[in-house]
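Data first, discussion second: the structure below is written as structure tokens.
All protein chains but one are shown at their positions in the complex.
By written order: A and B. Residues from 1 in each chain.
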Amino acid sequence: MSEYTVVGQTVARVDAVEKVTGAAQYGADVHPPGMLYGKLVRSKHAHANIRSIDTSEAEKLPGVRAIITQDDVPSGRRVFATDKVLYLGEPIAAVAATDPDIAEEAAERIKIDYEVLPVVQDVMEAIKPSAPRLHGDGTKDGPNRREISGEIRTLSRDKENDHSDAISNLEAELENYPDEVYYNISAESHTEAGDVEKGFAESDVVVEDTYVIPRVHQTYMEPHVSVASADSSGKITVWASTQGPFAIRSGIAGTLGIPLTQINVIGTTMGGGFGGRFGVIITHVPAVLLSQKTGRPVRVQMTREEEFTDGRPAPGCVIKLKTGATNDGRILAREALAFWDSGSVSGASIGSTIRVRGVYKIPNLKVDAYGVHTNKSGTAAYRAPGAPQAIFAGESQLDEIAERIGMDPVKFRLMNMREEGDEVPAGSSEPKVGYKETLEAVADAAGWWDREAGENQGWGVAVGDWTNGCGPGGVYVSVHEDGSVRIFHGSMDITGTDTAISQIIAEILTVPYESVTIRRGDTDSAPYSTGSGGSVVTFTMGNTAKLAAEDAHRRILELASERLNTNVDDLELRDGKVHVTSADPPKSISLGELAAYSLSTTGGPIVGKGSFARQASTPALAAQIAKVEVDPGTGRTRVLKLVASQDVGFAINPMAVEGQIEGGTVQGYAWAMMEEMQYDENGNVNPGFVDYRVPTSADLPTVESVIVEVPAPNGPYGAKGVGEPPITPTLATMANAVKDAIGIRINELPIKPEKIVNALKSNGH
Amino acid sequence: MKSFEFFEPTTLAEASRLFAEEHAQLLAGGTDLVIGMKALTETPQSVISLQKIPGLTGITTEADNSISIGAMTKVREVELSADILQHHTALAEGAAEIGSIQIRNLATVGGNIAHASPAADTVAGLLVADAQVHIASADGERTVPINELFTGPGETVLTPGEIITRFRLPSPASGSHYIKHKIREVMDLAFIGVAAAINMDNGTIAEARIGLAAVAPTPIRATEAEELLKGNAPTPALLEQAGEAAAAASSPISDLRCSAEHRREMVDVLTRRTLEQASERASG
Partner (left out) sequence: MAKLPVSLTINGDEHDLLIEPRKTLLAVLRDTIGLTGTKEGCSTGDCGACTVIVDGKAVTSCMVLGVTASGKEITTIEGLAGDGELHPVQQAFIETGGYQCGFCTPGFIMASKALIDENPDRTEEEFRHALGGNICRCTGYTKILEAVLKAAEEIRTTT
């Protein structure tokens, strides 16, 4: 640690003051002069044909400036529903008015005549031949059915340990429908390694269960918003609260069929994203179209209710999982069949079903996954997309096996964890990762080895893995004549990544963190940058920043060698000064003096440039332990202790890293215990915080975080992306703790009080 | 929100006159009305604020030990009032269960009752306090016992122009308690709510009142259970019987929050627990 002076230290974030004083400008804080307020007109049905749209009453309302439908999309690319709506809340038209209340009133006045169609919301219903088809009869995108090999047909379960009504109903129904054809399939993915049948045959214990995970919303606290301004030359400016301004730019350009350079996207400060703020979200294009039509800037801002009906949440899924192991604790085979609820469009993270393999040596693995259409909005990424769902199944079942063979759950995991050089099932060779170190760290910190549990109390452990992504990015660094350093780039900061970039550059240029400032450009000015998600920023932009600083470093030594008439090899940059290493008496020149010198000679400003695309990333592990107490009378569960460790490679800003661990863990806790988007034939029925419960501070104890650092070979200073891993194990951590407390496993999330009471009842309590 | 005309009368008579007009709605703290207007479930043409009318706020204890709570008193004030905490603990506990402090600084107890949500958190406490609801209108005043106020979800016996002015809580029971069944610790609406108030006499229950919220179209008293308790010592077996009787008296619905069956079971469990706590307090 001590070899560095700035990285590895906790520092206040670069945006600290603006964030605590209300000065930071978020999307909805942008208010160009003359701005109009846009409002989307949304479907009131979950599945219906549109017979007609009548805007005449709305047009009469004073203050209404424009009403647009699909007819107003010059490129013809689908922005609004025309003939058919597939979910409650699907946009059909948009209005711009001088006042938000007028826009809302106008939207209400637009009369849409619907022919209501049968609805399907449950994935296990949707795959049946009797289900209504969303994209049926070959008229819409893609095929609507898939033939599959008859190998995995029915969903069965471990009857003794499973008390979910939903699952038993589902099984009963599955028994009488043709099992070789699934309907409403949006995508599929199949992976196989080894021979699972052989693996199960050789196993002493085989456990099979079905896990049901609900659709949940990312619930970033700032609802989607865009402000667009189209000027008379055709130039479009979009202020967007987004994780990826460059992706928005290309998305809008593609949808409208116009060149990239005609659009400038300005990324505003963003109120959370967690994956839900990528790409062209629902508000951008309507805002642009309304601005083009009215010649005035237009803001389209979603309400919280619209977030729930027309956001792009994380998919729910049903996973049937089977695991075989020997009595001495070796896992031999695992097989999964998963149905992911992709809503009305394809795109659920079905590929993540492979995460059921965990970080274990499993010689035989088979994974089949399907995306299934239902009458819901489409889905998007949510913090380690797909992993929490798959890992919930995998880590829950692991505990069941541990229990059957009488092994401690931590020891069982340690024994099966892959080590450097081991083969990753259906993957390549395992690099060096702190799997065991991380699990041991959490066990030690939580007091696992001498844990005590009172009546109705229980302990749960689980681990989850994730590998950060990476993508292209660019950073410029310039050194000013007062010795200060300025950074310029185009990547969005939510979690403190600007701070990490600043720390890295300060470290390399040996200046105090305080003398570095960072500035984000818009898509017109900044170099391309990949979106901020997939834990990419620290890895990508950290590496990019390093390259830029090293470039500047090189330039600084060149200039100093010219100025001091010394060979570059005899120079060293230290404490913000270039020193002649061999000089006696000491001789040095400060960065400020060099910058000034360079300006007045032929050198020009000191500029360093970094450009980066990709390098192999290293997996990261999150390991968590929870202690809970269940009230058997009411079924309410209280978390008494929540400890989370994570192999972060290297913590550039430990306070920010802890913040990521704590935040991700709590999101996982909520998915396990309370969050669930509920649907009926009318669509989403809990579109607000009253019945879509996100936890408050009163629901939780302090989350204890433990940082483990096993460096990633290609990460900046060994750092890995830290944002996503912490949510991956928590669902199972909680389920395992509840099982330990009440002796019954609940495989259908969220583990609400009613489910616990019913489980206890059916177990004779 | 639809537009409306806004009035801030300074007398009850004026408010009552304005409120008696068609498409008029009262504004107390606004935490129900503003939500309703945003959701377009409330589209009044005139909104009449009660905030400028003197005499509708405050908690006072009368000579006969009865307590009077002005309808416009904030639920935060009810929750923190030493008198209410001591004499009508269930009501203070119910008030403290409403939303957040930010909401309780706005919401009034009159609004919580007049809105007539079966899940309102002050209602069970007022039921077991045997509160009298004082109502004013252009025709004068009348008083309605709280258990006769509600006629259905969102429905009361109040007629156009009638305004609740205060709640009078007659002589207090010696111990009471409120429990709300919920998922989140705070900011959850009651899956069900149970209040119990007990007077003890030499180790036996002299009087018991049980108020149930969110278990029927209106808040109700569990009278059979109350009868069972009267004259008996609060043994675990008796309290269990009372719980069962209260559950039998409830007619809950299934909705997205939970099933009717779960609600009924929770009435059973929580009635037992509130009685336990209330009788302990009454004995202490």
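Convention: contacts are C-beta pairs under 8 Å (C-beta built on N, C-alpha and C of every residue); 3 or more make two chains touch, one makes a residue touch a chain.
Source: prediction; values computed, not measured.
Contact with the undisplayed chain is limited, among B:Met37, B:Val109, B:Ala245 or B:Cys258, to B:Met37. In the complete complex, the hidden chain is touched by one of A:Ala12, A:Val568, A:Ala583 or A:Leu599, namely A:Ala12. The chain that is not drawn here is touched, among residues A:Phe80, A:Trp239 or A:Phe274, by A:Phe274.
The chain omitted from view is touched by exactly one of B:Val186, B:Ala206, B:Leu238 or B:Ile253, namely B:Val186. Considering the full assembly, B:Gln102 is the residue among B:Thr10, B:Asn65, B:Gln102 or B:Ser283 that touches the omitted chain. Residues 1-6, 8, 27, 30-31, 34-35, 37-38, 47, 49, 51, 76, 99-103, 105-106, 184-187 are the ones on chain B that touch the missing chain. The chain not shown here touches chain A at positions 10, 12-13, 15-17, 19-26, 28-29, 31, 100-101, 218-223, 269-274, 303-304, 494-496, 655-656, 658-659, 662-667, 688-690, 694, 696-698, 700, 702-703, 705.
What we mean here is this: only the chains that are shown with their structure count from here on.
Averaging Cα coordinates per chain places chain A and chain B 43 Å apart. Within the complex formed with chain B, the chain A residues making contact are 101, 104-105, 108, 633-634, 636, 673-674, 678, 685-686, 689-691, 693, 695-696, 698-699, 752-754, 757-758. Looking at the complex, you find that chain B touches chain A at residues 1-3, 40, 181-189, 191, 256-259, 262, 265-266, 269-270, 273.
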